[in-house]
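In this view, the complex is presented without one of its protein chains, the others remaining in place.
Let's turn to subunit A:
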Amino acid sequence: MNCRSEALEVSVEGRQVDEAMLALLHTILLHRSTGKFHYKKEGTYSIGTVGTQDIDCDFIDFSFVRVSSDELDRAIRKAVGEFKDAMGNGMDGMGQISLEFYQKKKSRWPFSDECIPWEVWSIKVNVVNLANEQERQICREKVGEKLGEKVINIVEVINRHEYLPKMPTQSEVDNVFDTSLKDVQPYLYKITFQITDTLGSSVSTTMRRLIKDTLAL
């Protein structure tokens, strides 16, 4: 099975990184979350109800819809917060945050379970610094429009109805869905990120330089 890979790119100001990432990640997860499964006898199951919530951005002229689940929101915010910290505050830079949906494949002892991705969303972020309030105001509107376009892109991909894991039996449900949340059930996912600075060098080069400079003091 080939993993489906989609790439999105946005340019934002430093303080817009959080909200832009939350908007896109939540839009994807809205489509990749179901209600909680309740298995019954004879192999049937019923599905809980997914609620939704409108979120207004403070630094971007944009509103988005997310799943009504505080647990899921906290998990996404934590990942986005780590990404933003890694990007640094108020500095130009580039980074990429990836949302990967995977299935677990049980392996026999002593091998650990294999994680097989079936869909990966990569969001490239360019962080820019703006000089004055007028530019920031224009940026608010422009980024809002761009995010709207990205939401349309996401919806377009989702509605191609390409590969989705088969609905699992009760014993297999943890291999397909994240059943740890109490109110909703997203497909198993993980969020990773990588940062590049303005020179385009990787994080390891930057860290090496930082350590050298520190030792030199």
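Note that a residue touches a chain if its C-beta (ideal position, glycine included) is under 8 Å from a C-beta of that chain, and two chains touch if they have at least 3 such contacts; residues count from 1.
Following the convention adopted for this analysis, contacts and distances are computed from a predicted model.
> Considering the UniProt annotation of the chain absent from this complex, which name among "DNA-directed RNA polymerase subunit", "Autophagy-related protein 13", "AP-4 complex subunit sigma-1" or "Glucosamine-6-phosphate isomerase" applies?
The correct option from "DNA-directed RNA polymerase subunit", "Autophagy-related protein 13", "AP-4 complex subunit sigma-1" or "Glucosamine-6-phosphate isomerase" is "Autophagy-related protein 13", the UniProt name of the unshown chain.
> Among A:E6, A:D61 or A:E172, which residue is in touch with the absent chain?
A:D61
> Of the residues A:K78, A:K106 or A:K182, which one touches the chain left out of the display?
A:K182
> Considering the whole complex rather than only what is displayed, give the residues of subunit A touching the chain that is not shown.
27, 30-31, 34-36, 38, 40, 42-54, 56, 61, 63-65, 67-69, 148, 151-152, 154-156, 158-159, 161, 167, 182-184
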